[in-house]
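In this view, the complex is presented without one of its protein chains, the others remaining in place.
Chain IDs A and B follow the sequence of writing; residue 1 opens each chain.
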Amino acid sequence: MSSAHPHKIGQAIGEGRWTRLALITIALIFLGLMLIAPLFVVFVEAFSRGVGVYIDALAMPDTMSALRLTLLVAAIAVPVNLVFGVAAAWAIAKFEFKGKAFLLTLIDLPFAVSPVVSGLIFVLLFGANSVLGPLLDSAGIKVLFAVPGIVLATVFITFPFIARELIPLMQQQGSSEEEAAVSLGAGGWRTFFQVTLPNVKWGLLYGVLLCNARAMGEFGAVTVVSGNIRGVTTTLPLHIEILYNDNKAAAAFAVASLLALLALVTLAVKTVLEARFANSHAAQRRH
Amino acid sequence: MTTAAPDGARKLRWRRRSVLPGFGLSLGYTIAYLSLVVLIPLAGLGIRSASLGWNEFWAIALDPRVVSALQLSFGAAMIAAIVNTIFGVLVAWVLVRYRFPGRRWLDAAVDLPFALPTAVAGIALATLYAPNGPFGVFLMSWFGVKVGFTSIGVTLALIFVGLPFVVRTVQPVLEEIDRETEEASATLGAGRLRTATRVILPAMFPAILTGFALSFARGVGEYGSVIFIASNLPYKSEIAPLLIVIKLEEHNYAGATAIATIMLVIAFAMLFVINILQAWSRKWFGHE
Partner (left out) sequence: MRGILVALVALLTLATSGGCSANEVTLLNVSYDPTAELYEDFNTAFSAGYMTADGKTVTVNMSHGGSGKQARAVIDGLGAHVVTLALQYDIDVIAKETGKIPADWRSKLPGNSSPYSSTIVFMVRKGNPKAIQDWPDLAKPGVSVVTPNPKTSGGARWNYLAAWGYASRAFAGDETKVRDFVGAIYKNAAKLDSGARGSTTTFTQQGIGDVLVTWENEAYSSLAELEPGDYEIVYPSLSIKAEPPVAVVSGNAEKDGMQQVAEDYLKHLYSPEGQKIVAKHYYRPYDPTAADPKDIERFKQIEMLSVDDPVFGGWAQAQAKHFDASGLFDLIYQPGK
């Protein structure tokens, strides 16, 4: 990352060694207490009643259904949001037009909106007291308290992730390469796939990872629209809540450890990606 | 959409023309998607809210229990955002400027709240800080402070979810800061602390502000990580999102909608400010 900054220069004008040590220690302690400790607790509690209980919790039919549902929801939400993210990033990063700030605000909205409000929005839209609800119901399509409702709410919550990763990245890269490609006669799609995409592939991948992690872990919005039908409309996070409230804390943590593992894998992949990206990014800088 | 306007007419262009294709398609798709997924549902909320009528809306909004919940949500989020800003800047500094074993992994760990589901974080934090949990017991015996199921617990949960926002917003800016100015300041005789506060910090200021605002916005609406650790007592430790859920469960759609609208309007306003800040910082520094 800062390979252009030899350590020596930093030392000449930097903080004293003790200051540095103190700052590092404080940072480590803070992160350790605030971030690592909860992660640790998940795994400790998961095995607190022994490996047998752990395996039972995972093998439970309700856990399996929850896993399937969660995967299904993510499998729909992520690709759909991927297409959107790319389209939005292309429009925003490569062109100048009025109203960009407003568009960006709209895209960022789910970040600032409470997940509960997101869920409420869909209840108002598809509930029995709305216009759409009874209409769809008479056509035999159940949205609320069924899987489609969960998918919709998840799509709403997670669509900014990929866009937000790509937009600053593409903005930073500018449009010179694409313009060069076009001037050399490449069509729109070809330019996109052969010029733009390779440049953003690490950012894109990371955005997809984050989007996926959030899609699988969404709780607040899904709570409101799910109906909690065990084994049918309970996603993994909902299932965890049910287990926890049913006095089965060890089982709850066992299932939670699955999601925690997913989070760890996400982070590990990101670290690897970043190492690769840093190299290609540094290479790009020397244009 | 990339066809030229007749040169004779002096039209006010709403966008600069570009050689790149695909503007119409990408923008059109973006707007269509946003409408379907965001605008129409939000309109539904707005319409339902509007049907309440001004008086009833304010009656709900000013109800002491609602005010209390909003105060807790905003207050705890504010404190959490401040803590996150201080420590977030510190962590970002340490990660960017220093080399030490395990730095890469620490950097990855900062994203944990992004990747970990809120429900998992919720039960973990609740267990950690409960009166019979490891931290809870420690804090009780050493400081006599009860954390679990109090507003302090709520604040701690919000610190957890908001931390990455500050670090990730400040880090790139810190990386891009021109060392030459620092060196100049040092050669002119400024002490390290003075350089840090007078030269580096101002350069980071927009990013810090943005990170703070994001952390704050996230904290206000947070649900999953908080409800397990909060005691949910009306007027004392009930967060606003929980109040929305409770009103929903009580068939009180009017109340739920009103509170949701208030939170949404504030969220929208905050976001607008954030994006303006980011645009400003881009102009100032030429990049994000």
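Some points to look at:
The rule we apply is simple: a residue touches a chain if its C-beta (ideal position, glycine included) is under 8 Å from a C-beta of that chain, and two chains touch if they have at least 3 such contacts.
This one's a predicted model, so the numbers in the text were calculated from it and none came from an experiment.
For the chain left out of this panel, the touching residue among A:Val44, A:Val147, A:Ala186 or A:Val269 is A:Val147. Annotation: of B:Val19, B:Ala32 or B:Leu201, B:Ala32 touches the absent chain (contact as defined above). Set against the missing chain, the residues B:Ala130, B:Ala217 or B:Ile274 yield one that touches it, B:Ala130. Residues 72, 76, 123, 126-129, 133, 137, 140-148, 151, 227-232, 242, 244-247, 249 of subunit A touch the missing chain (whole complex, contact as defined above).
Seen from subunit B, the chain kept out of the figure touches residues 29, 32-33, 36, 64-65, 126-127, 130-132, 148-149, 231-235, 246, 248-252, 255.
To be clear about the criterion, only the chains that are shown with their structure count from here on.
Chain centres here are Cα averages; for subunit A and subunit B they lie 15 Å apart. Interface residues of subunit B facing subunit A in the complex, by the touch rule stated above, are 14-16, 18-23, 25-27, 29-30, 33-34, 37-42, 44-45, 48, 87, 90-91, 93-100, 104-125, 127-128, 133-135, 156, 159-160, 163, 175, 179, 182-183, 186, 192, 195, 214, 217-218, 220-224, 228, 240-242, 244-245, 248, 253, 256-257, 260, 263-264, 267-268, 270-272, 274-276, 279, 282, 287-288. Within the complex, the subunit A residues that touch subunit B are 1-2, 5, 7, 9-10, 12-16, 19-20, 23-24, 26-28, 30-31, 34-39, 41-42, 45, 83-84, 87-88, 90-91, 94-99, 101, 103-117, 120-125, 129-130, 152, 155-156, 159, 168, 171-172, 175, 178-179, 182-183, 187-188, 191-192, 209-210, 213-214, 216-220, 223-224, 236-238, 240-241, 244, 249, 252-253, 256, 259-260, 262-264, 266-268, 270-271, 274-275.
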